[in-house]
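A single protein chain has been omitted from the complex, and every remaining protein chain is retained in its original position.
Right after this comes chain A.
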Amino acid sequence: MTVTPVPVPTEAPIPAAATIAPTIAPITTGAVADPVAAGAVANLVGATAAAAAAGQGQEAQLTDEQILTQMQAIKDEEANAHPLVDHSVDLMELAQEYENGSEAFKKKIENLSDTHDRMRRSRGDGNCFYRAFAFAWFERVMLAIKSKPELHVNAVRTIEETKDLLLAAQFELLAFEDFYQVTLETLQNLVHFTSEELLTAFQNDEVSNSIVMHFRLVASAFLKTHQDDYAPFLEFGQTMDEFCSMHVEAMGRESEEMMLIALTKATHVSIEVAYLSGNQSADEVNFLPFLPDTAPYMPPLVLLYRPGHYDILYRKSHCLEGVI
């Protein structure tokens, strides 16, 4: 079997590492904008080099599956160093990461800190968008449980409705009901949860991954039931079912804009994504809104995007009391 390019479902912000090709050059010479990723890059380069060397010498001995397993092991090792969802930190801590980094990043973070004062990291395991989205939403609902109980009522109803969406998209009840139940129960528990308990729930593998899985299936179901709108954006020849099973439903696969749009529309929760890139031409962080079709009933969740990775941002104008 030949060593064919294998997609690396990692979230380390290195687009060049997306394929295992004998060409390591793009990874090593490509500008690594994010110093946090440096470790991950070093590991990936090592693995890629090994895979490439094996590819030249003893091609027949390294199967696609072995490469996948190897890449997964590296990814897991990187990821396990961080909790699935972390305590929130002051935005200044993010600025420190870039102390010796590019001026563009520093300037942008400084500007971002005028309107935002905290961030919360989501583990870079390929699921960071879904986990960040779910946590930010559930936390918002929990913090407003007394002042705006209707947020909770809306959220519970929305999640209950996802069951019909999944059935409409031909998912088997048996296949999704465990994930659905865990998600719904966690949401219902917000009535008596403390901030610590919510964080603990999202740091628990079983609970956290079930919620991620449920949101993945919801995004997939939305795309499958709205094929006419989204199929034109797929690569030529790819069906929506293929796209969804490869890129949406499988754990650890990174999300693209299409998944953000799908999840926003399926849950009626709006998102704003702050794009923090090394682009030198602007000092301001770009905000990209993702809006549901109906009028949003609460301010948008704010996510911070750095190439390949999503975290949660806290806007000063939003209620932050109780954020830990």
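The working rule: a residue touches a chain if its C-beta (ideal position, glycine included) is under 8 Å from a C-beta of that chain, and two chains touch if they have at least 3 such contacts; residues count from 1.
Everything below uses one rule, namely that contacts and distances are computed from a predicted model.
Enquirer: Can you match the unshown chain of the complex to its UniProt protein name from these: "Small ribosomal subunit protein bS6m", "Eukaryotic translation initiation factor 3 subunit L", "U6 snRNA-associated Sm-like protein LSm8" or "E2 ubiquitin-protein ligase peroxin 4"?
Expert: Per the UniProt record, the undisplayed chain of the complex is "E2 ubiquitin-protein ligase peroxin 4".
Enquirer: If the hidden chain were put back, which of A:98, A:135 or A:171 would touch it?
Expert: Hidden-chain contact among the options goes to A:171.
Enquirer: Touching the left-out chain: which of A:73, A:246, A:282 or A:324?
Expert: A:246
Enquirer: I need the residue numbers on chain A that touch the omitted chain, in ascending order.
Expert: Touch set of chain A with respect to the missing chain: 6, 64-65, 68, 171-172, 174-179, 205-206, 209-210, 213, 217, 220, 245-246, 249-251.
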